[in-house]
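Data first, discussion second: the structure below is written as structure tokens.
Missing here: one protein chain of the complex. Every other protein chain is in place.
Here is subunit A:
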Amino acid sequence: MSARTDGPRRDSPSPDHPSQDTPRPDPEPAAPRRTPITLHDLVLLAALAVVFGFLYWALVQLWGWLQVAMGPFGDLAQNALAGGWMVVAPLAVYIVRKPGVGIVVEIIAAIVEVVFLASPVGPMLLLVGLIQGAGAELPFALTRYRRYGWGVFLASGISAALFNLVLGMVRFGWAGQDFFALRVGLQFASGILLCGLLAKLIGDALLRTGVLDNYAIGRAQRIAARAAG
């Protein structure tokens, strides 16, 4: 199946109009109406969550030993990677462009990690996912899910890092440790690079493959292309 074609197959039962049998005069309205997240979106979110969960899990298998070998800095270095764990949230918002998507994808990722991969963090990961997802999604919500420039992704990375930092202070008491300033620095650098900016890079690369043509990001691109000429 080629997802690259702009055929009418996916455009008629589009997530924008779940009533599948009503024909639409304009298949791609300029301002898409807010609709709940559809099954089509949810399966995409699950696929995203699963791939990132799997890659993260594979990374952790190697990472565990390295972390112990690095002694006290192993735990600090985890902050440097924290952004990568959250990248799926801004990426999902970028693709689906509906409220709550960032939180939902993080929760699915957490369910996959906990229930199917037996993560060492345990079911607390559900709460972690909720908070990280909310942090990453906040800047997009402030633009009412309309702007997807580099600045919004930058803000998303910063906001995700901030939420994660507060969570770590509550869970592990980071604020009472000696290298707290270093931790904060690593966390924000990681949030900006590995979460915010990387999400846009991955999203744009995926868009070029054509695999996202039937989602909000693909529709927005077609509308923009049509407007340009």
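Everything that follows uses one rule, which is that a contact is a pair of C-beta atoms (placed from the backbone, for glycine too) under 8 Å apart; a residue touches a chain by one contact, two chains touch by 3 or more; residues count from 1.
Everything below uses one rule, namely that contacts and distances are computed from a predicted model.
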Review point. So which of "Gluconate 2-dehydrogenase subunit 3 family protein", "Molybdenum transport system permease", "Energy-coupling factor transporter transmembrane protein EcfT" or "IclR family transcriptional regulator" is the UniProt name of the chain that got left out?
Key: "Energy-coupling factor transporter transmembrane protein EcfT"
**Study point:** Options A:V112, A:L194 or A:A216, residue touching the unrepresented chain
**Key:** A:V112
Revision key, fill the gap. By the document's definition of touch, the residue of A:L45, A:L186 or A:A216 touching the omitted chain is A:L45
**Study point:** Touching residue (missing chain; options A:V101, A:A134, A:L165 or A:L212)
**Key:** A:L212
Revision key, fill the gap. Omitted-chain footprint on subunit A covers residues 1, 3, 10, 13, 18, 20, 38-40, 42-51, 53-55, 58, 60-61, 64-65, 67-68, 71-76, 78, 104, 108, 111-112, 114-124, 126-127, 169-173, 175-179, 202, 205-206, 209, 211-212, 214
